[in-house]
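Right after this comes subunit A.
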Amino acid sequence: MNDGEKLSDRAPAIRIENLGKSFGDFQVLRNVNLTVCQGEKIVVCGPSGSGKSTLIRSINRLEQHQSGRIVVEGTELTNDLKGIEKIRSEVGMVFQHFNLFPHLTILENCTLAPIWVRKLPREEAEEIAMHFLRKVRIPEQADKYPGQLSGGQQQRVAIARALCMKPRIMLFDEPTSALDPEMIKEVLDTMIELANEGMTMVCVTHEMGFAQAVADRVVFMDGGQIIEENEPVAFFSSPRSERTKLFLSQILGH
Partner candidate 1 sequence: MLQDVRFRAIIVQIALLAGIAALGSMLFTATARNLELRGIPLGFGFLWRPANFQIAETILPYSSSDPNWWAAVVGLSNSLFISVLVILLASVIGLFIGIGRLSSNPLVSGLCRVWVEVARNTPLVVLLIFNYALWWEILPLATEAWKLAPGTHISVRGLSMPALGWSTSAFAPVAFVGVSAVILAGASYAARRRQIETGSRPAHVSAAWLFVAVAAGIFLFAYRDVISLDIPEFRRANFAGGWSLTPELTTILIGLTFYTAGFIGEIVRGGILAVRKGQWEAATALGLSRGQTYRLVVVPLALRSIVPPLNSQYINVVKNSTLAIVVGYQDFMTVVSTMINKTSHAIEGVAIILGVFLAVNLALSALLNAYNRRIAIVER
Partner candidate 2 sequence: QSIADKVRERGYVSCGASQGVPGLSRPDDKGVWTGFDVDSCRAVAAAFFGDSQKAQFVPLNAAQRIPAVQTGEVDVLSRTTTWTYTRDVAVRFVAINLVDGDAIMLRKALNVAKAADLDGLTICLQGGGSLVENALDIIEQSNQVKVERVYFDSTILARDAYFGGRCDGYMSDGFAIAGQRAAVAGNPDEHAIFQSGATTEPLALAIPRGDDRWFDIVRYAFNAMVWAEDRGITSQNVDEIAASSTDGETRKALGVDPGIGEPLKLDDKWIYNVIKQVGNYGEVFARNLGEDSPLKAERRFNALPRDGGILFPIPFK
C-alpha cells in the first residue's frame, strides 16, 4: 500500500502486548507484541507449529490467552461475554478449510449471522449477501449448496460470508493452502481486491507473491515468538536473522 499517510500514525486496530499462551505444559506463544494499525495489512509466516494459527485465533478469542493483553478496536479481550461478542462481530475470519455450513445454501450461509446476530431483516441481509457474492464474483451460485462448489469457489464464499458481517478487521488462516493451484489465484485475487479497499487484514500465508504485492509488514514467527518483522521488500531482500534466512531459502527455493 503506497498511500502517503504513515500507517503508524493511525489508531491501532489491534494491540497485542506480551501475549502468552500454553496448551497444558506446552508454551505455544511467548511474549508476543504486535500492533496492527487501521487499514494495515500484515502477513504472518513461519514454519509449521510456530504458533501462527494460535496467534490469529487468539485475536477473536477462538483461543483464550493466559497472560498479556489483546485489545481489538479499543475493547480488551477478557472473559466478558459481551466484549467477546462485540469483537467477534467486528472481526471476520476465513479458515484454511473454508468451514462453510453444508446444510445451508450459499446465500443462507451468508445471511445466517446477519439475521441472527445483527438481527437484520432477511431481505436486507440477502441484499448485503448478494452484494458481497457479486464482489467475490459468484452471485450465480447463491442458491447452490457448498458441496456443489469447487474449493476455490467455496473459499470465496467463506470470504463473502465473513464480509457480510461488515467486519472492520479480517483474519485469514492459510486461506489458500487447501486449494489446487488453479484455484489459489482466484482466491488471492479476491483478497488483493479487499486489501485495495483499505480493509485491516492479518493473514497467515506462505504465498510470498501475495505478501510482496499487498503486505505493509511481514511478521516471521518461530517457536511461539516473533523473530522478525519488516516491510516486505526489506524482509525478502535482507532478512536479519539466520532463522529467517533459512526459512526463506526453503520456501522460495521450492
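One rule holds in what follows: a contact is a pair of C-beta atoms (placed from the backbone, for glycine too) under 8 Å apart; a residue touches a chain by one contact, two chains touch by 3 or more; residues count from 1.
Inclusion criterion for the candidates: all candidates are chains of the complex that A comes from, given by their letters.
Given the structure is predicted, the values throughout are model-derived calculations rather than measurements.
J.: Only one of these touches subunit A in the complex, so go through 1 or 2 and give me its number.
T.: Result for subunit A: touching candidate is 1.
J.: Quick one: which bits of subunit A touch candidate 1 in the complex? Just the residue numbers, please.
T.: 60, 62, 85, 88-89, 91-93, 95, 97, 99-103, 112-113, 115-123, 144-145, 147-149, 158, 161-162, 165
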